[in-house]
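What you see is the complex with one protein chain gone and the rest in place.
Labels for the chains are A, B and C, by order of writing; each one numbers its residues from 1.
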Amino acid sequence: MNTFGKNFRITTFGESHGKALGAVIDGCPAGLALAEADIQPLLDRRRPGKSPSESARGEKDRVAILSGVFEGRTTGAPIALVVQNEDVKSEDYAELREAFRPGHADVTYFAKYGIRDHRGGGRSSGRETVGRVAAGAVALKILKGNGITVSGRIMEVHGKSGAKEIEREILAAKEAGDSVGGIAEVVARGCPPGLGDPVFGKLDAAIAGAMMGIGAVKGVEIGDGFAVAQRFGSGNNDPMTADGFASNHAGGILGGISTGQEIVVRIAVKPTPSIAKVQTTRNIHGEVVDISVKGRHDPCIVPRIIPVAEAMLALVLVDALLEQQMVR
Amino acid sequence: MNTFGKNFRITTFGESHGKALGAVIDGCPAGLALAEADIQPLLDRRRPGKSPSESARGEKDRVAILSGVFEGRTTGAPIALVVQNEDVKSEDYAELREAFRPGHADVTYFAKYGIRDHRGGGRSSGRETVGRVAAGAVALKILKGNGITVSGRIMEVHGKSGAKEIEREILAAKEAGDSVGGIAEVVARGCPPGLGDPVFGKLDAAIAGAMMGIGAVKGVEIGDGFAVAQRFGSGNNDPMTADGFASNHAGGILGGISTGQEIVVRIAVKPTPSIAKVQTTRNIHGEVVDISVKGRHDPCIVPRIIPVAEAMLALVLVDALLEQQMVR
Amino acid sequence: MNTFGKNFRITTFGESHGKALGAVIDGCPAGLALAEADIQPLLDRRRPGKSPSESARGEKDRVAILSGVFEGRTTGAPIALVVQNEDVKSEDYAELREAFRPGHADVTYFAKYGIRDHRGGGRSSGRETVGRVAAGAVALKILKGNGITVSGRIMEVHGKSGAKEIEREILAAKEAGDSVGGIAEVVARGCPPGLGDPVFGKLDAAIAGAMMGIGAVKGVEIGDGFAVAQRFGSGNNDPMTADGFASNHAGGILGGISTGQEIVVRIAVKPTPSIAKVQTTRNIHGEVVDISVKGRHDPCIVPRIIPVAEAMLALVLVDALLEQQMVR
Partner (left out) sequence: MNTFGKNFRITTFGESHGKALGAVIDGCPAGLALAEADIQPLLDRRRPGKSPSESARGEKDRVAILSGVFEGRTTGAPIALVVQNEDVKSEDYAELREAFRPGHADVTYFAKYGIRDHRGGGRSSGRETVGRVAAGAVALKILKGNGITVSGRIMEVHGKSGAKEIEREILAAKEAGDSVGGIAEVVARGCPPGLGDPVFGKLDAAIAGAMMGIGAVKGVEIGDGFAVAQRFGSGNNDPMTADGFASNHAGGILGGISTGQEIVVRIAVKPTPSIAKVQTTRNIHGEVVDISVKGRHDPCIVPRIIPVAEAMLALVLVDALLEQQMVR
């Protein structure tokens, strides 16, 4: 399933070292002003090589709109977005043709398909998110037109918070040939009440699925999340007053439907599995081998996951916004 | 969206105080031995009124199979499962016709639809899970035939673990007219490697969506979950040896695809919003009012959420199991 | 796939001689006034036993709404509709336990599933349409509220037109232990322009799929249908004048999207395969046997297919109507 969404649907494609990556958006309302310039800044934010704490892969990630836009406006037709791969060094991955990286999708893709594009992780690479971010940029523009904004931030890395501390943790891990995990938060502001569906289409269910569907994410919380497990109901319920809700423990969602408050989502991001440190693993022949992963990997994926998480939240919200037009 | 799944699809229906609840299963393989006796024990586990720490509503929850089974075997036709509501006391809910319970879906349903079945929470009631559990029983039977088992347990309630401690916490909350939250864990054993799809159909994404789609769940973790945020990659990766994986931090899923290890899921469950304690809230006219919720509510939903979480995990796994037959 | 529709989705269930038949509607807008009395008349129209030219099975087909309606209005929750089977005579079908009726789904169901509910044709029976017609009644009510009506009529039976002639043909076939086919037409009036989606969601594609999905239908035409094959473009194009279109060869759909004119659909209905006349066939053991079908079968299904075809057209149109709210 490389398609996401019911009403605003995106289908992504592309591998880390393939010819190109991209997405086709289907169900985008007609009449939206749209140009590459609306999408490029988001792709630039997720682009590698912007700082020493990121992968050194030098991709420009220039997006081209192939269809669905006429004289600067969307026509209702599918919008194909394509980004060419340029700085590919597949030779760095020769060792990975046979060996499975511990903690990586290498072994499960092989188990599933019996074949695996090992170059740069193929479809399991973080580069797959290019298509999500490109499509998410269109979703974000629609949201903006509806008064809704989405923004993410790093909460902590390796248990530490604060930009300086975090930078230090990441670089220390890098020098040690290792990687570190962290937590990110994404917040949507300006959402009207009523978005999301009861039962299986709950807004928080859709968000949880969207977030856990980002590689490296191992946990998702809405509002106070796991902290609610230690609460009394009287302390966790958000009282309603004349001015609205007195608190937002719920994170903007009750019964799967938005309350109109801020929608607050937190995700746990695991440390990148691809590390230079020597690890024990197996290869496709079942032999135990040692591995030291080469290639240009991020020592911490949390900073670069932010625009991806924003994109995914935006996609969920646009889908719900369109759905809501059919409800009454 | 009251339908869940792509290949093994269930559509549920019914409200807390309506005539009946149930589910229609579509896509169940033909030839499976199936009778009400396969489903009833699961419904009995989720049934209220089994202990003092649960709602006193006295439902028998007898399931009837209306279709899709012929001479004791499934035919490939849709399987309709229906449970009649019997012990309905809608008069307990008269006050809730106008007032929104804090922390409850009352207010968001009204915002969404402009109309609301207030009796017992209508569709937002925990009773909605009758259909899920009934359909989940069929999924569990299919899994069992494939050597896969699913079982859940209470991890902690209000920060406490251990059956005695937990029982005490729940009853104390009940006496105080309050409620408490907790954490539950569900584990699937015997899953073959290869289940789940890359990108948007990741097994953990589907599980996260399924779990967050259960009312009262505010957080979902796979494997070590939020703990990975504080790790180095070298400590979080699961090494592969000649005997298989040396650890299971990943919780049985890598790159969205099962590894063949135990699949480990944890969920944070909020305290039930419906409490006897007086709370401040608003009504449908926008007036601020005090409310003390009557009706027969669970002071802690964690015990009764276990069979629901098992059902949802089973539904996700059966769907993935069927999908896997088309992959190569 | 027992679910139909994207936005207004129905899931049907039930077999000819099972306990009950029905449908669950998901995605019905909230606030619609709805009661059993809105549905029953449509079911009565498709009910057997109303005339000598129809099956003598004496079903009352009383519909019950189990969910989704509160104080006479839809709530946005799924609407479960159930009809109990009452006049079942499975003993008439004992011979069919092993023999496949020529021209019937008996043989293909067995090939597909390896198991078959032979009683009354099981899921392949025309009784399956009870759920469609019940759900279609809700769709028709929504359409009516939007100024759209749908009505069908018999065009011809066995090559003859005119009520008297048709009645005579049917009764003659019945007396001969045979059956006859015919053509029906369904027309929707009052549709706004703009319904339907380009490419795979074309309105005529959806209609064609809906109609061909009714048992016994072997051909579908929109507008002038097969007659266009003999035309020049200059004679087939519908000119636009100041007053609108000067003709309607297109049948109200251009490029898969409604023009605002009448939507005209014709279907070819084959003669019922279940006939008393002796036929040569095979049984599940591969033996050649003679068969004379007992049971209470319609000698011509065209009259009773009309409400089913109306229901299916209504379902397609409601789905498109909801979709259109998201397009700009």
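Here is the rule we go by: a contact is a pair of C-beta atoms (placed from the backbone, for glycine too) under 8 Å apart; a residue touches a chain by one contact, two chains touch by 3 or more.
What you are looking at is a predicted structure, and each value in this text was computed from that prediction instead of being measured.
Check C:Pro48, C:Pro78, C:Gly152 or C:Gly223 against the missing chain and you find that the one touching it is C:Gly223. Touching the chain that is not shown, out of C:Ala33, C:Ala56 or C:Ala111: C:Ala111 (per the contact rule at the top). Among C:Lys89, C:Arg153 or C:Arg231, only C:Arg231 touches the chain left out of the display. For subunit A, the residues touching the chain absent from view are 1-3, 9, 11-15, 18-22, 24, 26-27, 30-31, 64-68, 70, 73-80, 82, 109, 112-117, 119, 122-123. One chain of the complex is left out; on subunit C, the residues touching it are 1-4, 6, 12, 100-109, 111-114, 123-124, 128, 156-159, 173, 176, 178-183, 193-202, 204-213, 215, 218-234, 236-242, 246, 249-251, 253-260, 268-275, 277, 279-282, 288, 324, 327-328.
Although one chain is not shown, part of subunit B still touches it, namely residues 6-7, 27, 29-31, 76-77, 198, 322-323, 325-328.
Quick note on the criterion: only the chains that are shown with their structure count from here on.
The geometric centre of subunit B is 37 Å away from that of subunit C, both derived from CA atoms. Rounded to a whole number, the gap between the C-alpha centres of subunit A and subunit B is 26 angstrom.
Multi-chain contact residues of subunit B (touching two or more other chains) are listed as 1-3, 12, 109, 112-114, 123.
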